[in-house]
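Here the complex is missing one protein chain, while the rest keep their positions.
So, subunit A:
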Amino acid sequence: MKGGEMGMEVEGSGAGFEFPFWKPLRRSFGPDFPFFEAGNLERELLAKQVALELTDSEKQQIRNLEDGGNSEVFCPIVGCGAHLKSLEEFEDHYNARHRASCSVCSKVFPTSRLLSIHVSESHDSFFQAKVARGFAMYECLVEGCGAKLMHYKSRQQHLIDKHKFPASFEFKKANPSRRHRQKLLHKKGSDDASSAPNMQVDEDSMDTLVSAVSRLSTSDSPSSISFGRRHTRGFAFVPRAVERERRPPSRSHAQTK
């Protein structure tokens, strides 16, 4: 942490007070030091920003910006490097190639890590076996923490106690297997393949599911996970300000001050 320093030192000596001679010293300040107040003032106004709907002319402006200019992009995902000719193309490529969905229950996750945790905990009988034998298998969800807990519930508690997660947070287990969901669909006549996304699965039915589903996944190695395109209703990518009914042009995310 840095603080302010004065450009001088008072030198004492046996003879009494001596003049504080000029010493060329560095002066550094912490970011909130009054020295920086004037420069910070405008920045502080930007501490929070409301995301507003764009006006029609602004949308047009953005569309114009996007059509011209260089919107070629190389896929930034490590190891991919595919070359795409437009942002739209990039979005399509991205969603086709780099999504993380569980091959067993089709649940989608925003990170590979969460996906692999999910697969272990929900579809892996080997994992369950180790749990039954008393190994601490439930990983903390926060990257970099590294803690492992014995039970789903104690992992939950760890998140709340250590990482200030709210009590309402849940890392839910698998959706029921595809087979089970088909049954539900036939019953309800629902055309929505994703079913109720918040179905809670408690530990008892979990076991039945695990055993049923363990026939589908053969090993706990990563190669059994396939990243496929998830069937989603609506868009994979929505330009924020463009109506759903219209054909989305390329990206709209405006900004000019």
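The criterion applied here is as follows: contacts are C-beta pairs under 8 Å (C-beta built on N, C-alpha and C of every residue); 3 or more make two chains touch, one makes a residue touch a chain; residues count from 1.
Methods note: contacts and distances are computed from a predicted model.
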item	value
Protein name, per the UniProt record, of whichever chain is missing from view ("Trafficking protein particle complex subunit", "Importin subunit alpha", "cysteine desulfurase" or "Geranylgeranyl transferase type-1 subunit beta")	"Importin subunit alpha"
For subunit A, the residues touching the chain missing from this view	1-2, 6-8, 11, 19-32, 35-36, 38-39, 41-55, 58, 73-74, 76-77, 87, 91, 94-95, 98-100, 107-115, 141-145, 159, 162-166, 168-169, 172, 175, 188-192, 194, 196-198, 232-240, 244, 251, 253-257
